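Can you read through this structure? Questions will come right after.
The complex appears here without one of its protein chains, the remainder shown in place.
Let's turn to chain A:
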Amino acid sequence: MTENILEVNDLVKYYPVTRGIVFKKTIGHVQAVDGVSFNLRKGETLGVVGESGCGKSTLARVLMSLEKPTRGSVKFNGQEIYGLGASGMRRLRRNIQLVMQDPYTSLNPRMTVGDLIGEPYEIHPDVAPKASRRQKVQELLEVVGLNPEHINRYPHQFSGGQRQRIGIARALALRPEIIVCDEPVSALDVSIQAQVMNLLEKLQNEFGLSYIFIAHDLSVVRHLSDRVAVMYLGKIVEIGSEDEIYERPTHPYTQALLSAVPVPDPSSRETKAIIRLTGDVPSPANPPSGCRFRTRCWKAQEICATEVPELTVREGSDHPSACHFAEKREIVATHEAGELTDLPTRTL
């Protein structure tokens, strides 16, 4: 279980900002993802959290090589994925699949469920012979908990949760090793979220999948993840096991995030210390020098403006954190949340 299936090293994605219509001039770059490194082990779930605009979805797209990264490398089973030829790319597509956020727009409204889930087999005809495809599609429908007789229906005849299951079935069709889930439950109702997450968990046990699970909901991520990476403005600020991040966070941003999680316990409201961040997230086109969080950080000092903090294990902590003054802080809220998340049905 410790074998790295995906190694991401210093991944960078900049989008050019141009001015002019005929003579385009690049006047800057939006630094959507800036130097992200992590490893994904086989069979593990890596949660990625962060607020909107911090580069989570861009990271997903770059990992799926839907967009070319500006720099950096991603190795799948030790093999570099950028610079693969067309046939290598096809083979890679079979191993990394994507579940998208919005189940209402990610399914082609003109195709039946059978066509949608069967499409991977048409694109990769060597995976399944033509005769067995219909049966395979029905099996997949059963795996994700849909009625196999609904193979001829159209997406608009299903509810949001059912559509997301169709999306998951499509991602499963090629039996991938990694599934990148780009906020797969944030468009769903709370009750349905739990169902879909439980389904994802069940599938992971059944097929030995590895997930990269992107979300902005901390409790959702905690429920599903073995390890968690916290992103801020295109960089990972803290990464560690679920317990390390939720119980012993050392980065001020993670601490602030966790302190904002509402606790369904009126008595703890008195004791709970909410860290209120001031100001807005700086523009990713013009991020602050040094530490990117320093403009909103209460610990910021001279060194934060001049020196970029490395994501390394620091003194008094057991996991990497990108802060010069990383230290544990008592976060009252998370103990309560921790107890709650132990019960899968009450995650939310």
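As a convention for this text, a residue touches a chain if its C-beta (ideal position, glycine included) is under 8 Å from a C-beta of that chain, and two chains touch if they have at least 3 such contacts; residues count from 1.
Just so it is clear, contacts and distances are computed from a predicted model.
Colleague: For the chain that is missing from this picture, which UniProt protein name fits: "Pyruvate synthase subunit PorAB", "YibE/F family protein", "Peptide ABC transporter permease" or "Vitamin K-dependent gamma-carboxylase"?
Modeller: From the choices "Pyruvate synthase subunit PorAB", "YibE/F family protein", "Peptide ABC transporter permease" or "Vitamin K-dependent gamma-carboxylase", the unshown chain carries the UniProt name "Peptide ABC transporter permease".
Colleague: For the chain not shown, which residue from A:18, A:157 or A:286 touches it across the whole complex?
Modeller: Once the missing chain is taken into account, the touching residue is A:157.
Colleague: Among the options A:195, A:241 or A:295, which residue touches the chain absent from this view?
Modeller: The single option touching the absent chain is A:195.
Colleague: Residue-wise, where is chain A in contact with the chain that is not depicted?
Modeller: Chain A touches the chain not shown through residues 61, 64, 66, 89-90, 93-94, 97-98, 100-102, 105-112, 119-120, 123-124, 145-147, 149-150, 152-154, 157-159, 162, 167, 170, 174, 194-195, 198-199, 201-202, 344-345.
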